[in-house]
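The following block contains the structure, expressed as structure tokens.
As you look at this complex, bear in mind that one protein chain is not there, while each of the others sits in place.
== chain A ==
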């Protein structure tokens, strides 16, 4: 029986399986424990997406970078810079919302290209390159404005506040108000990014070469892949996704300030690792990272619903999960070596 299960759930799929099961275990236990408080409402589930739309996009980008055995710790700062730049262009320069959005996305790509160039063509450790990126982007954020800028642009707030109601389901509040569950455009953006990234990774040549580069750079070279170019593209893509995450983030926070999204890159890395991505490269799945994000969100919700526990327990729970998943991964790695 073990054997048949093993063939079905070999290696990395098993890790993904564990992640998904863990999410459902957590969520269902939340529903059971906080039944009377309304944890089972569809809106609670949708809130996981609403509150974490930016993180989902960032985690997708991070997963792709991690698959190439790289890392990008600059994204939290890039998100802050994006929010600030968006707010500054629209509020201080009176620019059009859509033009501002396009500009920040271009800035993100350029930022990623520079980092990618340093990593792939000058062979500098990605950690150091993106550490410099982290400081640079955070510094630039403060240079643009060290005071908070509130976004009041009508078009932008229009997107931010556009509730998309889900028909046919509704809940009634204590005061007798009927409320349909809803999402915001940022959720659709996040899901679209997730699906596109999934398709690219699984079904395109570029996607498969990303795995090849991360799995073994030497053999990828021998296979005739242009490793440097692929890495450059990956970092540029991640820069783009970081800026897009920043846009989603700005939709949620409606303003730019220096301290925004501090430590966000670590949340993205944690989500990817819980989702089964190996830091050694070659293995990873954006669906897993989505569940990584949702597990974090569920733990946060459970702690808020509980009401008396300190919210810092979220961090401890994530730490415990990371530990478990890293141990699982290393067991799998040794298993692989044995079977070779």
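Convention: a residue touches a chain if its C-beta (ideal position, glycine included) is under 8 Å from a C-beta of that chain, and two chains touch if they have at least 3 such contacts; residues count from 1.
What we mean here is this: contacts and distances are computed from a predicted model.
Trainee: Name the absent chain as its UniProt record does, using one of the following: "Glycosyltransferase involved in cell wall biosynthesis", "LacI family transcription regulator", "ABC-2 type transport system ATP-binding protein" or "Carbamoyl phosphate synthase small chain".
Mentor: Per the UniProt record, that chain is "LacI family transcription regulator".
Trainee: In the complete assembly, which of A:240, A:257 or A:291 touches the absent chain?
Mentor: A:257
Trainee: In terms of residues, what is the contact footprint of the unshown chain on chain A?
Mentor: 2, 6, 18, 21-22, 25-26, 29, 32-33, 37-39, 41, 43-44, 47, 50-51, 147-148, 150-152, 157, 160-161, 173-175, 177, 179, 184, 249, 252-255, 257, 259-262, 297, 300-301, 304-308, 310-312, 324, 328, 331, 334-335, 338-339
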